[in-house]
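Scroll down for the structure; my scribbles are underneath it.
The complex is shown incomplete by one protein chain, all other protein chains being positioned as in the whole.
Our next item is subunit A:
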């Protein structure tokens, strides 16, 4: 073991005067009240040895709550260790018991910012105790050189969550074993040797659990971390000196923290910590599923586990056959539509052309920028029932006025004027749609996404004339405010079923809550990209409206956390679709909540969420049956577990997006594609690890693989359903 020696006079720390003077040379590492008075600002990361703290204030060995934040960062700076969070150490090794000291957080804090406290790589000493090399463990400064001189200061931080569960994060050796060092509070007398022996026991005991802990990766709570250390003693160095030395060594490491993380933590720690891995323990489909996943892992030998993180997938590609690539001719309908789109000016009438074909033609024209006024007139002629124009940016106000002031809207049920910012300011609206003779009484769907010049007054006028709207899309209407939504709710309360207010920056989520409650039949709510959507908004919203909700689109609502998902899961049993794109703060606990709460999710969209492979796989084990559309775009850790679960359970899957999932292998994808026979679309952008072994070797005839080679993007954009309402009939 190596001993830390420092010749610098340590002046930073004042070792706590009320530090114990135990008969044994145990060292109090924990900052005491002195430190706290010196650094009132720091309120995080307690580090104290449980044993010693027990000496201090005879606290009963109950679990306590502590906050610790920035300790994570310094710990991870130097070492390649992976940390695991384990919820409970279920069988404390002999001689040791969990000891958590109950103390108010404020009083005993480690002031990391001043770098005065010590975070020791206790494992160093422990490693050497076990005769292992401590190379993986050099956490920046404390090296224990000598066997007899346990000069290591070990901070013992035990974080306990609100429910009293002990959550520990273990620093793992390079060899991948988790260790827990927990001190025994029961004995007051101990010697260094005792300590070391205990540690060794602890190690030994926990190595059996190492396998279990390896598998408990899913329970990561962002804040919970335990650095467990042990106080060592030195015969020669004065304790104060040692403290100071170690503090100096580590000061620079601790000077690095994230302000925002800490701020938010203060507010939201409680509920988050509450979620700490508990989801797995709740009886329910998710915990069952997680056990299955872990069962997969545990069946493998430990060597296998160490090499590849997950279960091997067995899939044999079939031989390359040439008949796969016999081209299928485009259908006559496609050919005709292409020709019509190219010669749109020659079309004289769209009479008796069914709506479906009209929409396809309109879409083709918008995509190729050939859409013009002439065709719009054709669409609007003779009492149309549906007009869907996905891009009105070519249209200007005069043309719009000319077409729409004389339109016969008596049968018009669907009007989609996306990207109409240029052509739809308020005055044009007054001149056309709201002034129609027979109003817009049949209109059930309207989309004015992108109407950036539409104000509250214009919207009010529109709603007054279209009083039976079921679905309204006001995406990107930046001038709208919460008042407009209140008015909308007043007028359309009994009928509106779908509300899309994506990217409306003028609308404050909290202020429209009462309005949202007035919408008695709301099924679809889409408020993506809103900074004001918070956990409390979601919780309150679903408490009232949750039982009817079928789809929630919360893309880019980055403030949401697991709490919101828990509320959604408990209150929305009939949820059919959820979009959590870019909601980065979610953890595996969210998946657990969804699995336990929502049974019928068909459309699930993730992107850039930090879920682990096991948790995702467990969700599919539990609830993969009804899934039809799934996006795991950039959910980086998705790998073989997910592949196995999907292949086994997601039989109805039609569309799968695994772009940027770089842990996926040929075998995994092959298994999925060959097992999910309904699969029609598979997106693999950015998956350069997929080779011909998969693309030529899978045996699913219907699937279309997009993204590996040059792919035409426009043609592969999924057109939303052409039904007027997503989840119910009009």
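Keep in mind that, in the parts below, a residue touches a chain if its C-beta (ideal position, glycine included) is under 8 Å from a C-beta of that chain, and two chains touch if they have at least 3 such contacts; residues count from 1.
Operating definition for what follows: contacts and distances are computed from a predicted model.
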item	value
From "Phosphatidylinositol glycan anchor biosynthesis, class U", "Trafficking protein particle complex subunit 6B", "Elongin-C" or "Exosome complex component MTR3", the hidden chain's UniProt protein name	"Elongin-C"
Footprint left on subunit A by the chain that the document does not show	326-329, 332, 335
